[in-house]
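Here it is, the structure in full.
Only one protein chain is missing from this complex, and each of the others stays in its spot.
Chain lettering (A, B and C) follows the sequence in which the chains are written, and residue indices restart at 1 in each chain.
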Amino acid sequence: MVSTRTDLAMEAFNSAGGGALPGVEVRHWEENGVQVTEVLVTDNEAARQLGKPKGTYLTLESQLLRERDPDARLAVSAMLAEEIDRLLPEGDGRSSVLVVGLGNRSITPDSLGPGVVDRTLVTRHMLGAEYAALSMKSVCAIAPGVLGVTGIESMELVEALVKALKPRAILCVDSLAARDSRRIGATIQLTDTGIQPGAGVGNHRKPLTEQSVGVPVVSVGMPTVIYAATLARDAFAWLSESDGDEAGHEAALADMEKTLLGSELGEMIVTPREIDSLVQDAAGVIASAVNRALQPSLSDAEIMAMMD
Amino acid sequence: MVSTRTDLAMEAFNSAGGGALPGVEVRHWEENGVQVTEVLVTDNEAARQLGKPKGTYLTLESQLLRERDPDARLAVSAMLAEEIDRLLPEGDGRSSVLVVGLGNRSITPDSLGPGVVDRTLVTRHMLGAEYAALSMKSVCAIAPGVLGVTGIESMELVEALVKALKPRAILCVDSLAARDSRRIGATIQLTDTGIQPGAGVGNHRKPLTEQSVGVPVVSVGMPTVIYAATLARDAFAWLSESDGDEAGHEAALADMEKTLLGSELGEMIVTPREIDSLVQDAAGVIASAVNRALQPSLSDAEIMAMMD
Amino acid sequence: MVSTRTDLAMEAFNSAGGGALPGVEVRHWEENGVQVTEVLVTDNEAARQLGKPKGTYLTLESQLLRERDPDARLAVSAMLAEEIDRLLPEGDGRSSVLVVGLGNRSITPDSLGPGVVDRTLVTRHMLGAEYAALSMKSVCAIAPGVLGVTGIESMELVEALVKALKPRAILCVDSLAARDSRRIGATIQLTDTGIQPGAGVGNHRKPLTEQSVGVPVVSVGMPTVIYAATLARDAFAWLSESDGDEAGHEAALADMEKTLLGSELGEMIVTPREIDSLVQDAAGVIASAVNRALQPSLSDAEIMAMMD
Partner (left out) sequence: MVSTRTDLAMEAFNSAGGGALPGVEVRHWEENGVQVTEVLVTDNEAARQLGKPKGTYLTLESQLLRERDPDARLAVSAMLAEEIDRLLPEGDGRSSVLVVGLGNRSITPDSLGPGVVDRTLVTRHMLGAEYAALSMKSVCAIAPGVLGVTGIESMELVEALVKALKPRAILCVDSLAARDSRRIGATIQLTDTGIQPGAGVGNHRKPLTEQSVGVPVVSVGMPTVIYAATLARDAFAWLSESDGDEAGHEAALADMEKTLLGSELGEMIVTPREIDSLVQDAAGVIASAVNRALQPSLSDAEIMAMMD
């Protein structure tokens, strides 16, 4: 049983044993010092087992990213830009890509999405002449959960916008929950499956998928928290393995889950103290990839100058 | 000629001579120490002359409001609540009122709308049971210019939301430009004509009216700035009158408007230094009126407790 | 051995066995639905054992506080005001009390202190006439760790201010770490021992005590986090007890502390997801107590009106 909560398909796969699983193809490689894992979920039974819908999940991982190493940041950003470009549908240059930054700005570990929106070059409101001169693509962006909308669910707002703006695709960004603390701040997941109910730090209640909004949804996320319940469960599992008394602890574990991990603690989040700068850094890396992917004709310097 | 820019119908009426004008009905009275002016614009020719569409414009004015007098705040808030209730269409208690706070939070004199949204009790997302128990009305709110939305015009976003949410009415709040500095922070205008292009501190490019969105739009505003061009023009007019040489200054005035009031200075705004606290205060008074008008079954204390 | 980290003296006492400990006097009582615990540490050996300096530690605890119950908020605030007044030295009404809000506004669980400073009525800059008319006491406040000071330690800044302003006492507010998740948001500790190095969520490197600054330091704090290392250690202890194999787990526990709780995870914090509103609420309750204690001649309504 995969009871441990994670938004990373690669962790869900590892939790499920990590071995050969029908309906799942996994590839690992290293490129420019970045560990890449691609998980393809190809049938419904595998999707059910992993708790992840059918589709492509790409994970870029670098411990140097968390240490803010400039080379690692550049490498991850460049690779992410390429993969975003690959997953997004071809555009005719007229219909927009809508960047959606999910999450709540006032809850730090949930603020990755708004942070990326702040750093995204938006061009949809510019004049036709400007576009032509610079071969720009049309991009608009929204952070539906930041202060300023209330009584309206984020997904409801995005749906309304999609109907009005008719973008060719949504690129959404969200904070994720992981299982392993080493992945926090060090791992970026890219998927073409959109956002599922219950995922993310904010626990979205409705999906944001091609099925729900009618246009392709590519989503990018980084783990910023572990759920306390996950951490405790893993600690026990580890202990049980280490003293070889797995059966003996079964009862104690079940008991403890009820007692210690009651509703309150179970929903608590575990996060690094430096979460504020960690999220800022990650937003910078991801936004740089988003801008490159969405504006292939502009150089980094041109993008910077236009955002100033 | 009414070249002086103001968003207040009562100032436009005064600028147009203030006397009998066909198609305009004006009434003044005082209530609880608050000066009330009602301007009814009833035909198209009058609307053209005043630069204000046909409809009702109500102005509440109290210098004590600006001095933060608690009694004046309560009196204005209570009267405004009544008038909002009168202008809004009857509701069946199911369809929402959508409160729209126009303006940009990062430009202080333009931040009145977002400030009111922050203080509005929103209920649309609550459960049916909660509504029934408290006889609450459904209210949702959006501040489209602080939304982390970019590349999408505020009015475009509001239109998309109206299509999706089908509210029974919009109540919108905006910062206004006045002609007379004494009205800044001391005057609140309420109208059933919505928002016109070019109005407000942010100079909206598209209308937000019943015609544009299909539901009634009641708007509330307070002047927070004077345009520098308006100030200079008025100063000249005053001088000309005072020395009785109106003709003699005609040429100088025209010349000066070209030179001194070139594009740059003409678009500059004049605002009190304490604009920050002035806008906060006004947002409090207006939001309190909005909450009372939209939740007639709740006491002030209940509203406060629910917003906490 | 008391290796579990907590800033609450009552938890340290419980960890040390909770029984009779020479040099420690503990009293419990309930008042207005609030659980009160007073821990007096009276000799150096007890201080060493508990890891808490000699002095008085008062804890107010109410689960209703966390649920934002209005009556519980009022009860805790009133009791805290009385106790602050009791611990602060008598004033002559001329020399100020300096309220110090420790912590970093941009790290949510560390932002309690700045939040209280924002809500404290400061009067030191007012004119003599205003004081006399209202029988006000002189209060000034600083949040040294908020953005705006860099390269200068918080304690260094406070020391410099104490030399310049010569306040009669410091009342400082800080976010704390607890051991038990139920105390987060539900417990307020008041002590006359000031702030110790290593305490708080921000892990202060220097003390803020009567010894370090030369004036009495009373400090108020509320737990907003548990350290992940603490949580894991307690989980193990609990498990060991429950299966009666304490000795058997000794080795596994020591091993695990090295492995799982390496520097990274060990320093991670566990916090409720709703930490943002929890800290706002707590700042309101504490600030209300601070204002009452420091301005005994003003009513709550007068304090509110002056802060507006």
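The definition used in the following text is that a contact is a pair of C-beta atoms (placed from the backbone, for glycine too) under 8 Å apart; a residue touches a chain by one contact, two chains touch by 3 or more.
Note that this is a predicted model, so its numbers are computed, not measured.
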* **Among C:85, C:153 or C:210, the residue in touch with the chain that has been omitted** => C:153
* Asked: Per the definition of touch given earlier, which of B:30, B:82 or B:267 contacts the omitted chain?
  -> B:267
* To do: Identify the residue among C:58, C:141 or C:228 that touches the chain left out of the display.
  => C:141
* For chain B, which residues touch the unseen chain? -> 106-108, 181-182, 201, 226, 228, 231-232, 235-236, 238-239, 242-243, 248-249, 252-253, 255-256, 260, 264-265, 267-273, 275-276
* Against the chain that's been left off, what residues of chain C make contact? List them. => 96, 101, 105, 114, 117-118, 120, 122-125, 138-144, 146-153, 156-157, 159-161, 163-165
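By definition in this document, only the chains that are shown with their structure count from here on.
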* Of the other chains, whose C-alpha centre is the longest way from the centre of chain B? -> C
* **Chain centre separation in whole Å, for chain C relative to chain B (CA means)** => 45
* Asked: In angstrom, rounded to a whole number, how far apart do the mean CA points of chain A and chain C lie?
  -> 36
* With chain centres taken as the means of their Cα atoms, state the distance from chain A to chain B in Å. => 41
* To do: At least two other chains touched by the same residue of chain B: list those residues.
  => none
